[in-house]
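All protein chains of the complex are present and in place, except for one that has been dropped.
Order of writing sets the labels: A, B and C. Residues in every chain begin at 1.
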Amino acid sequence: MNMIQALNAAMDLMLGRDPAVVVLGQDVGYFGGVFRVTDGLQRKHGQHRVLDTPISEGGIVAAAIGMAVNGLRPVAEIQFADYIYPAYDQIVSELARLRYRSAGAFAAPVTIRTPCGGGIRGGQTHSQSPEAIFAHVCGIKVVMPATPYDAKGLLIAAIEDDDPVIFLEPKRLYNGPFDGDPNKPAVPWSTHPGGEVPDGYYTVPIGRAEIVRPGAAVTIVSYGTMVHVAEAAARSLGVDAEIIDVRSIVPLDVETLAASVAKTGRCLIAHEATRFAGFGAELIATIQERCFFNLEAPIERVAGWDTPYPHAFEWEYFPGQARVVAALKRVLEGR
Amino acid sequence: MNMIQALNAAMDLMLGRDPAVVVLGQDVGYFGGVFRVTDGLQRKHGQHRVLDTPISEGGIVAAAIGMAVNGLRPVAEIQFADYIYPAYDQIVSELARLRYRSAGAFAAPVTIRTPCGGGIRGGQTHSQSPEAIFAHVCGIKVVMPATPYDAKGLLIAAIEDDDPVIFLEPKRLYNGPFDGDPNKPAVPWSTHPGGEVPDGYYTVPIGRAEIVRPGAAVTIVSYGTMVHVAEAAARSLGVDAEIIDVRSIVPLDVETLAASVAKTGRCLIAHEATRFAGFGAELIATIQERCFFNLEAPIERVAGWDTPYPHAFEWEYFPGQARVVAALKRVLEGR
Amino acid sequence: MPRRSRLHVPRAPARPGEAPDFSYVRLSAAGAVARPDVGSPAADIENLSVELIRVLDDQHRAVGAWNPHLDVDTLQVGLRHMLLTRVFDDRMVRTQRQGKISFYMKSTGEEAVAVAAGLALRPNDMLFPSYRQQGLQFVRGARLVDLMCQLLSNTHDMCKGRQLPVMYHSVPGRLFSISGNLATQFPQAVGWAMAAAIKGEDDLAASWIGEGSSAEADFHHALLFASVYGAPVILNVVNNQWAISTFQGYAGGEQRSFAARGPAYGMPGLRVDGNDFLAVYAATAWAAERARKGAGATLIELVTYRAAAHSTSDDPTRYRPKEDYERWPLGDPVERLKQHLIAQGEWSEQRHAALSTELEQQVAAAWTEAASYGTLTEGPRLDRDLMFEDVFKELPGHLAEQREQLRRERG
Partner (left out) sequence: MPRRSRLHVPRAPARPGEAPDFSYVRLSAAGAVARPDVGSPAADIENLSVELIRVLDDQHRAVGAWNPHLDVDTLQVGLRHMLLTRVFDDRMVRTQRQGKISFYMKSTGEEAVAVAAGLALRPNDMLFPSYRQQGLQFVRGARLVDLMCQLLSNTHDMCKGRQLPVMYHSVPGRLFSISGNLATQFPQAVGWAMAAAIKGEDDLAASWIGEGSSAEADFHHALLFASVYGAPVILNVVNNQWAISTFQGYAGGEQRSFAARGPAYGMPGLRVDGNDFLAVYAATAWAAERARKGAGATLIELVTYRAAAHSTSDDPTRYRPKEDYERWPLGDPVERLKQHLIAQGEWSEQRHAALSTELEQQVAAAWTEAASYGTLTEGPRLDRDLMFEDVFKELPGHLAEQREQLRRERG
């Protein structure tokens, strides 16, 4: 099953299990979403459970908050993460703070799904990875799956979670794992263990990282598309890297990260988002606080350059294997 | 001169020097601003240079962008940094990217002034420090002065800058330096060298940190109100700290920071903003990348707790001297 | 600049030192506006967004088609809530001046907006107020002590010390948590109403924002979503002429009424005398009936005047004539309802004075109790561990650590 189908299955299942679940967003209803993630859901569950909306991200999130306060569990889609900013105020000032400011009297269990990341020739407005600007906001959880298995399990967990969740979908992984090389033929999810998705209900708990590959020489901390790039890079370099998929950006599974770096003594962070003040900075800050005396080399970051995502330079911009390999070498040599 | 007067003087001077400068924002015109920062400017420069606006942060920034494209140099006030989020899309998607996406054909030299930080019993919606969510966005400069002298010089530099600048004003410093102790009587700026503000034109360059106090034992990196808290804490502990006021968050003066930490081998970051994925994380990440082999202890952060700013617990929340002292001790002992 | 600016700059009708001028307020005579069927298409009743719905005339009689024909009991209850609002507001500003609370916002002159609307709705209807409808709290049965404890951020504070004063909420009272961010509740109310419709329930939502706040994006989101989905919601714009120092012309009120935005989005817009208890009641009841019938949302503009300062941090003499309110053409809502009852022989100056005294005593007694639970500066204090709770439903690891750290570092 690919990631689109896995996400679709999660919503289908939750719409069926819980009458409070509703799905809303631009083009998600009749059409089934520009990436087909909600395909067939309106036909099956009806126009009053799967709603097309105006092109108004702020309005969508605000309405979802109101619905949640009235007992529903809205799953709102923002068509691209690049278009989530008009909803930023409702997310930061309202969704994230409602439980706190009302001392628990009110809460809004809203899930906001949105495709993120580059690699699909989307240019600067269809490629962004805005996790850091949500990670800094207290009161919302932020997750990003790297496989169809995690996508389904995490989305069910997000919908069931009583706190709001920003659910970031690395769109380059929708149809298959991607190792960062755009010239190789695309690989379908059927070739990857993460593409095995059980029928029916299961959850992947929010707040737990996954050790994708155990290793001893260096820890690579990553999430989303970059997990696969990192795996390929480590493989090509033949290094015994421990590769961790963060999965849950908030809350962060610090224990898993710290235990790994304490063991390996070396650490590399890899994400697609721009580097400066990106989430990689928090990972470094936390890990050096916890593992300073274990560290044998500075922690490095491989990340998007500090520029918008440029259409023509997609593959110079995308932090591909070559850059991961170069950084890995530095981390292994201790500069 | 206090910081309010210094900021007022900068705008007054620029309105006088450059007919392209306009000031706009909620209550900034007839009334002179809720903090009186624009007091008298409309009377002196006229209703068409100093504009009251609707309560619409998104509209204010959008209009400022359009004005700037048409040759003006707008200085927009957002009444509190806590209310900047409705303008986030225009700032991130438009203001920050216009020059890049048009390959330099268009640009918008807009300055956005906004009071930030806590310590005035403002509760969660009048106390926020959102610098990190702007620092992560490529294409905008972000500055924060800690003295009236820097406030005037940096604001003139911001208005003259051909790139957009987010100008954050630590409102607790408006009327005097503040060392973090709310029980001590307030001290006016006339008692502080940073309160000496020259008449007339001068600039403080954007992109340069300032060594507020040279020292050898430890580097404290801070900005805004926390610079003064850090100074007091170091003094009370009797430690020979080198205290650096970052001043310019973007671009960051990495050389000054790295040179200091290379010398002292120890570093503490202090900011008011919430800790997780805050700007302190970037400071740590950068410094450990540059100074790893000089570091004798993990870099620590003293920051706001990862909660909204709670009205009743202002002084438990505010990262005051006691917390800076505790962290300094840890950093000095190497844990 | 090469030439003279052609920018239009709205002008406040009068600034300090000038004579008050309310000639810009378009009035209708009491009883003059027709009351259409609640099912009327929005396009057929656009006049309601231009005229001014009024019931109480200058002789304090209730006249015209909008007269809600309320029984004396309801009128007296309304008067009591309005007077309580005023007494409470006055007293709380005094406590603020004494340094006992950090901040306060009065609703003086606007009491009818909240109280009459509150009484016209059903208890199950969900209310999304701004910070200036404290009357709704009284209508929905809030205890004075509870409100005061919120203002004091003390050990009995419903918000556990986390919010500025006046940012109340009530689950049993179906009063949504008030936000410091303007207008955000407006589209949330629409979402709540959409959910009620999806669930097939009869309850509706109502929300209030200031005319200044209608400039925010969320005003547009609210009207649009309410219109598209025919949501059972009442969207109230309280046009009290001022947004801090900024005159309503800066929110677009110079060109057109705020009510007129309703028809543009396909819903009725009612322009109502907000100082006329009966008119506010009648308009709200009309909109509620319409919503419950499935005919969707209504926008109501309540024309009123912010008689007091914006908040305890504000000094209105800096930006408007001192005697402005005395010349306000729609009078005082408490006084007008009082005179209406007197005119009917159901009230008297004596009874009014007695009620005033009774309410003052009530408020004073409540204050004594509330202050005993702690103030910002004295008495018992909230457990600071509460600072870390409710960020998430369950305390995550990093917040548990920070709680410990605070204990360690601050003793």
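Heads up, the rule we're going with is that a residue touches a chain if its C-beta (ideal position, glycine included) is under 8 Å from a C-beta of that chain, and two chains touch if they have at least 3 such contacts.
No experiment lies behind these values; they were computed from the predicted model shown.
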item: Contacting the left-out chain in the complete assembly, out of B:D89, B:E131, B:D150 or B:D245; value: B:D89
item: Residues belonging to chain A that touch the chain removed from view; value: 19, 26-27, 30-31, 34, 47-48, 51-59, 82-83, 85-86, 121-126, 275-276, 305-308, 310-313, 316-317, 322-323, 326
item: Contacts of chain B with the absent chain, listed as residue ranges; value: 22, 48-49, 53-54, 56, 58-59, 62-72, 86, 89-90, 93-94, 98-107, 138-139, 141, 162-163, 207, 251-252, 254-255
item: Sites on chain C contacted by the missing partner chain, in the whole complex; value: 1-10, 42-43, 194, 197-201, 215, 217-221, 224, 227-232, 249-252, 254-256, 260-261, 263-267, 294, 296
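Throughout what follows, only the chains that are shown with their structure count from here on.
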item: Identity of the most central chain, Cα criterion; value: B
item: Most distant chain from chain A by Cα centroid; value: C
item: Centroid spacing, where centroids are CA-atom means, of chain A and chain C in whole angstrom; value: 41
item: Cα-centroid distance, chain A relative to chain B, in whole angstrom; value: 31
item: Residue numbers of chain B (touch at least two other chains); value: 82, 85-86, 124-125, 276, 306-308
item: Multi-chain contact sites of chain C, meaning residues that touch two or more partners; value: 157, 159-160, 162-163, 167, 179, 181, 217, 391, 398
